[in-house]
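The complex appears here without one of its protein chains, the remainder shown in place.
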Amino acid sequence: MKHPARIVALAVALVVVVLGVVLALNVGNDPEQDAKQSHLVGKAAPAFDLPNLSGGRVTLADVAGKATIVNFWNSWCIPCEQEAPALQQFYAAHKDDSDFAMIGIVRDDATGDVRTYVKDNDVGWTIALDPQNQAALDFATRGQPETYAISPGGTVAAAKYGPMSSGELETFLAAARASE
Amino acid sequence: MIRRWGPWIALGVVVVIALAVVLWPHGDQSSAARAQDLETQLKCPECQGLSVADSQAPTSRAIRSDIKRRIAAGQSDEQIRQAYIDKYGDSILLAPEDSGVSLLVWILPVVVLALGATGIVFALRRNRDEPHLRATDADERLVEREHRVEDTVDG
Partner (left out) sequence: MKAALGYAAVAFGAGASVVGITALLAGLQLRDAFLLRFGRRCVFGVMLAALAAAGVMEWALLTHDFSLRYVAENNATGTPLLYTITGLWAALEGSILLWAVILGGYLTFVVLKFRKRAADPLVVIATVTGLVVALFFFALMLGPANPFRELATVPVDGRGPNPLLQNHVLMAFHPPILYLGYVGFTVPFMFGIAALVTGRFGEGWLADTRRATLVAWGFLTIGIILGAWWSYEVLGWGGFWAWDPVENASLLPWLTATAFIHSVIVQERRGMLRVWNLSLVIATFCLTILGTFLTRSGVIDSVHAFTQSDIGPWLLAFLGVVAATGIGLVAWRGDLLRAPGRIDSAVSRESAFLANNLLFAALAFVVLLGTVFPLIAEALRGSRLSVGEPYFDRMATPIGLALLFLMAAAPALPWRATSGDVVRHRLLVPAWIGGLTMLAAVILGARGLAEILAYGLGAFATAGIVRQFVLGIRGRRRALGESRAVALGRATRSNPRLYGGLVVHFGVVLIAVVLAASSAYGANRDVKLRKGQSTTVSGYTLTYLGSHTERSDQKTTISADVKVRRGGSVLGTYAPAISTYPNSTEGIGTPSVRTGVVEDVYLTLVSAPASQQVITLGVRINPMIVWLWIGGGFMALGTILALSPRLRRRSRPLRAADAAPEPEPEPHDPEPRAEVSV
């Protein structure tokens, strides 16, 4: 009978080879890639019904039929500050388009601070407040800032976690318009 | 026989009592306990590997409140887990489910341990079946005494 050492050696070698192949295949991959992609892309956008700064409500139904950019942010997150100029530029370029809408949803922030920020920075697009984090969770956000593009038919066309550049915003809008 | 095993049987009784108290099925978990359990099972989406229970990230705190809301609304643990899987994908669960490929991660260690234990048992049996010299207890004691005297002399 073969010495057990040989059999065990064979078994261990097999395990090591499998492990090696698996690891080799993954070298260079970004481990967070899967986690970073939103699972909502291609699905219907979650409905939301949130208060705005002037005492009214903002709902998903309000923007039905329009290509919408939804941006989750708050007044104290640093990457949000980084993307603020791009957002301003983008809004200024498209605010007069008939089929365009833009909503900024704020969570984890004091209403007073949001009001001050909006006034100081002349934020023109609709701002909705999400103090219960309900919309943030419905959209499966991972933090802020996070931006979604919603098609006129209510489907999520694109999603990104992280500060947006002007180019990316334009791409998002195009995707939203192209989607159903 | 009683003298040999008596104290051990008594110990066994004590241990069984302790285990029985602990394992006795008590009523359903409280909501707080359910929430705590679910929080340890879900991964914080914006952290690397921390559970929702451990993380202070805004998303984690939001999920903690959401779990409490869902429990209050009467959803079952399974429904809540599934809702989050639908939103964030499978990787939101910190412990893989026990179906499909995930089953491997639960079963393989058990298989390895069982194989190893079996191997050892077989090796021991094989050893036992072969004749070999045995020192009697008296021989062992003699050797021990020699060792010990030597040790204490040289202290």
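Each chain carries a letter (A and B) given by its place in the written order, and its residues are counted from 1.
Please note the rule applied: a contact is a pair of C-beta atoms (placed from the backbone, for glycine too) under 8 Å apart; a residue touches a chain by one contact, two chains touch by 3 or more.
Note that the structure is predicted; figures quoted are calculated from it, not measured.
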Touch residues of chain A, complete complex, unshown partner: 2-6, 8-10, 12-13, 16, 19-20, 22-32, 34-35, 76, 78-79, 82, 108-110, 113
In chain B, positions touching the absent partner: 4, 7-8, 11, 14-15, 17-19, 21-23, 40-41, 43, 48-51, 53-56, 61, 89-96, 100-102, 104-106, 108-109, 112-113, 116-117, 120, 123-124, 127-128, 130, 132, 134-135, 137, 140-141, 144-145, 147-149, 151-155
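By our rule, only the chains that are shown with their structure count from here on.
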Chain A-chain B separation of Cα centroids, rounded to whole Å: 39
Residue numbers on chain A that touch chain B, as the complex places them: 4, 32, 34-35, 39-40, 107-108, 132-134, 136-138, 140-144
Interfacial residue positions of chain B with respect to chain A in the complex: 45-46, 48, 57-59, 61-63, 65-66, 86-89, 91, 119, 123
